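Report on one structure; see the data block that follows.
In this view, the complex is presented without one of its protein chains, the others remaining in place.
Each chain gets a letter, A, B and C, in the order it is written, and its residues are counted from 1.
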Amino acid sequence: MSAMTYTSALIVGAGSGLSASLARAFAKAGMRVALAARAPDKLAKLAQETGAETYACDASDRTRGPFIDLDPVEVEKAIAVTAFGGFLVAQAAARRMVAAGHGAILFTGASASVKGYAQSAPFAMAKFALRGLAQSMARELSPQGIHVAHFVIDGGIRSARRIEPADKPDSLLDPDAIAASYLHVLQQPRSAWTQELELRPWVEKF
Amino acid sequence: MSAMTYTSALIVGAGSGLSASLARAFAKAGMRVALAARAPDKLAKLAQETGAETYACDASDRTRGPFIDLDPVEVEKAIAVTAFGGFLVAQAAARRMVAAGHGAILFTGASASVKGYAQSAPFAMAKFALRGLAQSMARELSPQGIHVAHFVIDGGIRSARRIEPADKPDSLLDPDAIAASYLHVLQQPRSAWTQELELRPWVEKF
Amino acid sequence: MSAMTYTSALIVGAGSGLSASLARAFAKAGMRVALAARAPDKLAKLAQETGAETYACDASDRTRGPFIDLDPVEVEKAIAVTAFGGFLVAQAAARRMVAAGHGAILFTGASASVKGYAQSAPFAMAKFALRGLAQSMARELSPQGIHVAHFVIDGGIRSARRIEPADKPDSLLDPDAIAASYLHVLQQPRSAWTQELELRPWVEKF
Partner (left out) sequence: MSAMTYTSALIVGAGSGLSASLARAFAKAGMRVALAARAPDKLAKLAQETGAETYACDASDRTRGPFIDLDPVEVEKAIAVTAFGGFLVAQAAARRMVAAGHGAILFTGASASVKGYAQSAPFAMAKFALRGLAQSMARELSPQGIHVAHFVIDGGIRSARRIEPADKPDSLLDPDAIAASYLHVLQQPRSAWTQELELRPWVEKF
């Protein structure tokens, strides 16, 4: 059994939450890290801490509300940014990886990736589309040595602004814990790759 | 038990295949039928036969090929037309139906709606997105009296240009048989609605 | 398109609810009906009404409660009766149908067939097992002309003892409506067979 090792990681849609934990975990594992975000100047501190380079890039959005009141402009934007934007980044990454003969592309999904909830059609459309993309890529690119995995993050992620109540410990996902599972999947040898896994707090209803 | 009855039906993306069968089945069931298609002039004969009105509308596409060679312009178009186009039509329909307090919206999916195949990422993205849309709409609009159903059509559809081999009878889906199931779902009383069902030929591998 | 027609139907686990509606729908469609139940004497009236024959047969059970308190004897019985009993009946039916070259076997599942709920492990085990059985049979027997379908009944079924509140009309499944969908699936031509479909009331959460 030989664990996979990668020398660099690009984190797209980087903010102060999960992606900061990923940056730290990947840097600690010896990878060179690059961060792409809408407002890369907000990443200065994280970049300094992890030695990461930063890039400007817009790749996340969502829209909620009664279906018949949704603003088509916002819906189109949500689909374009999340689904088509995800495709563009994935394709650019895949081209280099196929040429190199190895690489890994990890998608961050949500419970909305597998279940379309009321009042959030655009988010469901975009997240379902990314899961379809991940599956298609996994079936096509795995035999070319590219590990494609889709994470179903089911629950809220703990952050500076989102703290769990004292009487409900660990009821939000610890971003460092998520990052540890990303790192594990990244290191899986190719004889036993995970293409999809769920992560949720112990008390989350599902 | 009181079966649902609707007085009119709009078929979007109408061509000579499944939608022609749907038009005939709905007209025969007493509905006024409208057909929307990219090239509505091709629908003249069907319109005459079923008494349907026709409209111009562009709502279908697909792209196939190695993932790293896909043309982003085509991918964006596929997502825009199928997923965003599907949303626009569905929202316009839902607005009228919610106001009226009843109605039904049926989506035609494919095996690619539930499984992302190699070399067809754009089709998987668009079809997954439509399924997410259908689920979100079903959860939100069903309690408002709107029946939303998603059909997973798994297999090829018989047509003038696509005929099954003599030694493999019924190995392609008969569009009239599909239409019969659409009509059945349309008539289901609201105490027992189907939100998703599969249809495939008896000899189809799945 | 030629609809399937069957001349006789055996309903296993027959009671006063769904199976009575099935017996009436199948008899009305011209089929000779046989009813198998734990207490066939309770079926006398239904048998007279539908001209059905009756047989004694034990094929249903369930167990609920905290997992660590479940009585293993009851669990074993639930699995044996529902899962193994279902297998025995299905195999006996399949043998005759394969010899005849046609036939249909319809399984009544529940939301517990696709989602294992807390405090009902034995029911989940038995219903999951029946779904596995139905899928295996469908993949093997469909190409031999046997239509195997699994119904996911998601919600309570209306009965003499279980009536919906006046302010929540049609919030329970009408057994006659379910029977109409069973009959539709039964009549599907083999070019477009449904192997699984869901049925739930319009206001059911899912």
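Heads up, the rule we're going with is that contacts are C-beta pairs under 8 Å (C-beta built on N, C-alpha and C of every residue); 3 or more make two chains touch, one makes a residue touch a chain.
All figures in this text were calculated on a predicted structure; none of them were measured in a lab.
Asker: Among the chains included here, which ones are touched by the excluded chain in the whole complex?
Answerer: Answer for the hidden chain's contacts among shown chains: A, C.
Asker: Pick from C:A121, C:I153 or C:A180: which residue touches the chain that isn't shown?
Answerer: C:A121
Asker: One chain isn't shown here. Among C:V12, C:V33, C:C57 or C:L141, which residue touches it?
Answerer: That would be C:L141, which touches the missing chain.
Asker: Which residue from C:K28, C:K45, C:R95 or C:K205 sits in contact with the chain not drawn here?
Answerer: With C:K28, C:K45, C:R95 or C:K205 as choices, the missing chain is touched by C:R95.
Asker: Taking the entire complex into account, which one of C:A83, C:L172, C:V185 or C:V203 touches the absent chain?
Answerer: C:A83
Asker: What does the interface between chain C and the hidden chain look like in terms of residue numbers?
Answerer: Answer for chain C: residues 66-68, 70, 72, 75-76, 79-80, 83-84, 87-88, 91, 94-95, 98, 112, 115-122, 124-141 touch the chain left out.
Asker: Tell me, which residues in chain A touch the chain that this view leaves out?
Answerer: Chain A touches the missing chain through residues 1, 3, 139, 142-143, 145, 147, 158, 170-174, 176-178, 180-181, 184, 188-203, 206.
By our rule, only the chains that are shown with their structure count from here on.
Asker: Take each protein chain as a node, join two nodes whenever their chains touch, and name the resulting shape: line, ring, star, complete or other.
Answerer: Graph shape here is a line: each chain touches the next, no loop.
Asker: Which chain's C-alpha centroid is most distant from that of chain C?
Answerer: It is A.
Asker: Centroid of chain B to centroid of chain C, CA atoms only: how many Å?
Answerer: 29
Asker: Could you state the distance in Å from the CA-based centre of chain A to that of chain C?
Answerer: The separation of the two C-alpha centroids amounts to 42 Å.
Asker: Report, in whole Å, the distance between the mean C-alpha point of chain A and the mean C-alpha point of chain B.
Answerer: Those two chain centres are 32 Å apart.
Asker: What parts of chain A, by residue number, touch at least two of the other chains?
Answerer: none
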